[in-house]
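Only one structure is covered here, and it is reproduced in the block below.
For this view, one protein chain was removed and the others were kept in their places.
Showing subunit A:
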Amino acid sequence: MKEKTDTHLVEYAVLLSLAAIISLLFYYFRYDHRVLIFLSGVASFGYVLWGIIHHAVEGRLTKFIAAEYAVFGVLIFFLLYTVLSF
């Protein structure tokens, strides 16, 4: 049980670190929309990948869960792209 919690914490720490790095890059390149669109794509894809790996490690990965992360990744990208493309 403790091992599972530790793995969980490590995986969430990875997600938080990635989010922090992407946020910093977003702030640094805030005037360059092309870079920001690229970063949005990387962030969305990274989140989908994190979700899939996280559930695979937990042994709970199904097609439905993979699809859920994929649609949330697309949603995140579109939320940013709608603003960045103008």
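In this text, a residue touches a chain if its C-beta (ideal position, glycine included) is under 8 Å from a C-beta of that chain, and two chains touch if they have at least 3 such contacts; residues count from 1.
Throughout what follows, contacts and distances are computed from a predicted model.
Look at the chain that isn't drawn here: its UniProt entry, checked against "Exodeoxyribonuclease VII small subunit", "Pyridoxal 5'-phosphate synthase subunit PdxT", "SCP domain-containing protein" or "Glycosyltransferase 2-like domain-containing protein", names it "SCP domain-containing protein". Considering the full assembly, A:Val71 is the residue among A:Ala13, A:Leu49 or A:Val71 that touches the omitted chain. In the full complex, subunit A touches the omitted chain through residues 12, 15, 19, 23, 26-27, 29-33, 36, 47, 50-51, 54-55, 60, 62, 64-65, 67-69, 71-72, 74-76, 78-86.
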